[in-house]
Structures are given as C-alpha cells and as structure tokens.
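All protein chains but one are shown at their positions in the complex.
Right after this comes chain A.
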Amino acid sequence: MSGDGSEVRVRGRDFTGYRIGGAIAAALLFLALVVQGWELFDGDARTVPEVAWSAAGDAGGESILTDEILRDRTRLQSQRFRSGPSPDGTAETFKVGDAILLGNRAIDDEDAMLTEIWRLPDDESGSLLRGSERIIGISSLPYANAALFERPFARDWRLGLADVVTHVGAFAILGFSFLLALVLAVRGRVPIAKGRTDRTVKRFGLLERANHWLTAVSFIMLALTGITIAYGRTLILPFGEELLGSLGWLATWGHAMFFPPFALGLTAMILLWTVRNLPSRLDIEWLRRAGGFFSDDPDNPPARKFNAGQKLVYWSAVIGGLLMIATGIFLMFPFWFADLQTMSWIMLTHALIAVFLIAIFIGHIYIGTVGMQGAFWAMWTGDVDRNWAEEHHELWMHELDKGR
C-alpha cells in the first residue's frame, strides 16, 4: 500500500471509549453465542407434555385412577360380546354421568420421558403401522383444506423452521455482531485520517435521506416484529406468557403494517440509486483491498459516490427486499396464489432470507455509526466532512469539484 504515514493525524486505535464499548459488547455477544451453542445440544427440541390429568378428590395414585377411567371407557368400543351386557362381558366399573371426574395441573418438572416412551412402537403397535405418505382425497365438507388427509412433509417443515432456520439465524445474527464488536475493540473506528476540516460537502439530498429513513425504520420494525415471532419463546417468554401473547399479537399486526412503507421506500430507493450502484471496474480493486478498512492510511482504494461495499449493501437491500416482499405477499393471502405445500416452502424461504438480511444490515448500521468516524452525518444532515469524502470517495469528490 502506498501513502505517507505521516499524513495520519487520527488513528483508529485512539478511540478508546469506542474500543472499550466494543470489547464489552463482544464479551456479551460471546456469552450469547455460547448460550446459543448450548441451545443446539440441550435436547429440548422435542415436545414435552406440560399438563397432567388427575382424578378429582384422590390425592394419592392420581394418574393410576385417570388411567383406569380412560382405559375402561376405551374398552366400551370393543365387540359387543365383550363390552355389552352379555355373560362374557366385563361390567364397567365407572359410572359415567356429567360430573367432573378429572382435573388438570401443570407439570412442575417437565421432561421428555413420556415423549421418548411414546415415540417407540411396541411389537403390537408396530404391526399396525403403514408407511407415511401424502394423501389427499375429496371431502364433502365446506372447508378449503378439507380434502387433506396426511402430509408427512409438515414434520420436515417443523425441522426446517424450528431447528434449522432458527438456529442458523441466531448464529448468523449473533456471530456477525460478535465479529463487528471484536473489530471495534481491536481496530477502533475507521478514522478521518487527516482529521476533521471546517468544510463540508453535500452528499445526500433531503429526498434521499427521507427515503432512506422511511425504508430503514420500516425494515427495523419488520425485523423486530419478525424476531418477536421467531424468537419470542426464547427472548420474551421468561418475562411471562401474557407479555409474549400481547407482544406477539402486536408483532403479527405490526409485521403486516410496516410492509407498505417498506415496499414504498424500497421502490423509491431503486429509482434513486440504481444507476450509481451498477458494478464497475473500480469495485474489483476496492474489494481486493477490502476498501482499506483495516488500515488508518488515508489512501483508500478510489471510489465514486458509492464504493463496492456500499454497492453490496444496496444490492442486498434491493434483491433481499424484493424477495421478502414477494414471499410476504404470498403468505399474506393464503390459498390465493399457492397451495399449502408451496406456502410451506415460501414461508421457510422468507424466514431464511430474513435472518441473513438482518445480519447484513447490522453490518450496515455498524459501519454507518460507530464503525466509521464521520459516516453517520452523510445520512443525517446530508453533509459530510471534506476530508472524509476525499479519503473514501475521491473520484466522487473530483466530480463535484469539476462541476463547480
């Protein structure tokens, strides 16, 4: 790399406060990653019974009595010579009226023992089994999905959502945040190496900024409502079922409410910025040198208004956003455009793209705020420091200077 080190007046590592903050964030995120790693293997992936039946007024041997009542009643369905009033029949012991015989109580120490017992067929049950297959017939009942008998794919969907996407998403979001915090702690901010000047240049007009924040706020709200739905059980349930129910309800509505502004913002963004974000030869050099991110040297690879990193963010927003909008519309109108099978796949795609978009935009937020000195003002006031512009967008600066 060329450049004269003596020009560097501000160093990344001098931002001590930011670096301490980064270190603390990195430590916390590392803990979160460890917890998430534990979640993978803690064996709670199975459904566990949470409520027990018990016979009213019988403190000891409750489950035995419940058992007896239900088994006796089951035997009534046997052949009449067995269950009915016949010499060989067994007289049923429990009188059955309208009185409440059984009550419920929450199981205190939930474990997967029952599930583990249930899932293994004994020889007798095993002899009854037939293969799992997708079966759809006809039905005379007035309901859209009435003809469906069996759809084994649904169990794979559950694995795809509850196990794969949720865990991949948590690792992507936490892992990337951890890396960024670590970078901040070790490297500090990307400085305006030659220091601030008193002179600024106009980088983004009012329309560009307003539209950016419209899209940004609606994206963040879509992300937060989505996270509430996807991770509410982990993040919110510890604070109470009622809270999760209320927040979940707000989130389902909010998720649909913030879709129109997001779609509008994204469309305007495409109209405003596509031309300047088309790939060019400069981007290769920029990417090869990683944008000069890791050095305080002011001689960064040359860029016009948008460098290759910004172009990547732009195209993730456009392509990812359009995919999210398309899949979202399919999901908002069940059975309009797609059947249950197609909707299942669309739902998984929607969730998977979402978690990666969230991770990518955490990176965008990082570099636009704490990650780089002076970057935030481009999108807030619209004016950036001249030295900042020279260092990061020298070709764009030259264009501006020539135009003057």
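Criterion: a contact is a pair of C-beta atoms (placed from the backbone, for glycine too) under 8 Å apart; a residue touches a chain by one contact, two chains touch by 3 or more; residues count from 1.
The rule is short, and it goes like this: contacts and distances are computed from a predicted model.
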Which of "Glycerol operon regulatory protein", "ABC-type polar-amino-acid transporter", "4Fe-4S dicluster domain-containing protein" or "cytochrome-c oxidase" matches, in UniProt, the chain that is not displayed: "4Fe-4S dicluster domain-containing protein"
Among A:Val8, A:Ala27, A:Ala45 or A:Leu400, the residue in touch with the chain that has been omitted: A:Ala45
Omitted-chain contact residue, chosen from A:Ala27, A:Met347, A:Met379 or A:Leu400: A:Met347
Option touching the unshown chain, where A:Ile20, A:Val35 or A:Ala144 are the choices: A:Ala144
For chain A, the residues touching the chain missing from this view: 45-53, 63, 66-67, 69-71, 73-79, 94, 96-104, 107, 114-115, 118-121, 124-132, 135-155, 157-158, 161-162, 229-230, 232-233, 237, 241-242, 244-245, 248-249, 251-253, 255-256, 331-335, 340, 343-344, 347
